[in-house]
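Note that this complex is displayed minus one protein chain, with the remaining chains in position.
Up next is subunit A:
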Amino acid sequence: MTLDLKVDGQSEDRAETYAQGILGTPEDRPDGHAKVSGAATYAADDLPEGCVFGMLVRAPGHGGVTVLNEDEVRGTAGVLAVIRDPRMIRNAAQGTANAAPVQGVDQADYIGQPVALVVAETAEAAQHAAQSLRLRTDGEAGPVNPDDVEAEGEPDTMGDLDAAMADAAHALDVVYTTPSMTSAPMEPHAAVAWWEGDRLTVRSALQMLKYNRNELADSLGIDPEHVRLLAPFVGGGFGSKLGISADAVAAAIAAQELGRPVRVVQHRRQVFETVTRRSETRQRIRLAADDRGRLTGIGHESLVSNLPDEAFSEPVSQATYFAYAGAHRVIGERLARLNRPASGSVRAPGEAVGVTTFECAMDELASEVGIDPVELRLRNIPDKDPHSGLPFSSHTLARSLNEGAARFGWADRPSSPRARREGEWWIGTGMAAAFRVNMMLEAEARITLTPDGAVVETDMTDIGTGTYAILTQIAGEALGLPVDRVDVRLGDTTYPPGSGSGGSFGAATTGNAVWLAAQEIRQAIAQRMNCAESDLTLKDGTAICGNTSRAVVELLDGASLEGHGHVTGGKAFQDVRQSTFGAHFAEVAVSDVTGEVRVRRMHGTFGAGRILNEKTARSQCHGGMTWGIGMALTENMVHDRRDGHIVNRDFAEYHMAVNADVPPLDVHFLDERDPWAGPLQAKGIGELGICGAGAAVINAIHHACGVRVRDLPATPDRVLAGLE
């Protein structure tokens, strides 16, 4: 049996009435010790008997690819094969693609495209042979700069923005740019593949196994039923592992050809090129406001890019549609087709860059109007989604702004810039609102309750976010078991298909599937107790109904009980606007000598429904805010103007925020339940922390020293240009 739920309406908060008391508490990760002690085996860690090693080879230029010394390389000691198979993929698949991306090795659409795999007896021999393979490409670079092409797409228009701008008491028309960025998970993309007859098993670094299985099978031209994927531990993804990547497809092809297990680990420099980047954006933002700062018009038009034949287009203004009131609107993206490495989802696609720049523009407007930036937001909160007219499931922006401002100490802030100085350092504060759409996909999970406890199974992944912990808590809460009696098993396509990790939907979607599976078991226990499920209390392995109390083990009578849950997002996600909200506050110091910026403290208040685990949720917000600092100050993937190739392909030159860049980050969660978000009443938290975080920093720079940086990141030279 399966307990199915299509989330069409509001759910009752059953969890509130349960007795175990472990939902929401800051439980440790059950997998934490294995991870920090090195016992957890990631994709490339555990090698099957006889495994050999593959190394991808990149295209050094554009166009038709010829290999000049294939025989020579094949003859090198230890080399087993040089594989150029038309099924190899051009770039990682987009999230939820469910089918192969563009394939082939004869034509390089971007510099860095994997066009061969060299396999050898050792990883070192494979790497050297791959470096020895000489390739020639015969093409000119196609367009590689966004300005060089006619972009596709038209914005959505409501009313007459031009007229609103002309009539406005305050009108702002500014252009912001953000560069390409990379997701840079700590674990590089890697796969180990082996065949047993026509059955393929691949252990890989992936976020969404149910889709990845279809993408891999489609790439290879085989039945997905013949493919098993394993990803019990994944060392970060941030969107880059949503789709199958070149290593997995190549490893499977090579393993078939050689009849031996093959491991392919992408070199860090390859990860920069072959998995999807965050698109660069150029965003024109127009704001029309009356004399009190109430918006009458909003324009947010963006230019983004991707390779030909990629379906993804960075949804920059996804949150702009519903963020603020204002009747006259021009909102949307145009997509330039470029021969740069593919773009795709990177942590909070859309909002990460779109909310950040928009919230910078809002700060500019607040200065124009002469009101406090927090007050400007408060004056523009819509009572329904201004674009679709749909009601909000819940709206916590005002609470976030007010509680965040109080916790940060915003009230003491001087109203004008350049008001505080310590030695050569200008000190200022800035804030920004946070928005991120809330989504639910589809997921299944199974729980088997035995006398030893509960085993939870789903092919859901834990990409470092804490899935093992929260699914343990959800099952334990519903079944009245302490955390050490719940065993969560993830990352194997032989388990029921979960949602996968991405778009912040993993915890709520798969969590609700686990919840439903537990409900089914509760019903069976209630039956054995001869009471209604709603009267059943489960705690520490004991079932209680009225005056009757029995050990669950007794009720099981040596056998086990199985529950199967299946959840899908329904009308609650179509007829109601669901979003998470928050407010970021930052204090920075800006050197008057060098233009260097140091973030001194940062606070975020977030509303995301029920917080399932206070500790892992906080870590997600710390991560997001840290990314916000990187986006504001340091991160910039540079494309060579001449051919589009990524110039800075290592961590020495691609600057993520390091410890010294990140001050203590203070995170506060609003106590909230969203009844539209499913039975757990929890919404996504994995991406909210990055949305707008960088804007708080950029706005603080302006408050500190009076310089508006509109081209991110605000590196010292850009700040200095304003100070000169």
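Assume a residue touches a chain if its C-beta (ideal position, glycine included) is under 8 Å from a C-beta of that chain, and two chains touch if they have at least 3 such contacts; residues count from 1.
Going forward, contacts and distances are computed from a predicted model.
According to UniProt, the chain absent from the figure is "4-hydroxybenzoyl-CoA reductase subunit beta", selected among "2Fe-2S ferredoxin-type domain-containing protein", "Transport permease protein", "4-hydroxybenzoyl-CoA reductase subunit beta" or "Urea ABC transporter membrane protein". For the options A:Gln10, A:Thr25, A:Asn69 or A:Gln127, the residue in contact with the chain missing from this view is A:Gln127.
Although one chain is not drawn, the whole complex shows that of A:Asp173, A:Glu424 or A:Asp540 it is A:Glu424 that touches it. Touching residues on subunit A toward the chain that is not drawn are 58, 60-61, 111, 124, 127-128, 131, 269, 424, 593-596, 598, 633-634, 638, 640-642, 645, 647-650, 652-653, 655, 657-661, 715-717, 720-721, 724.
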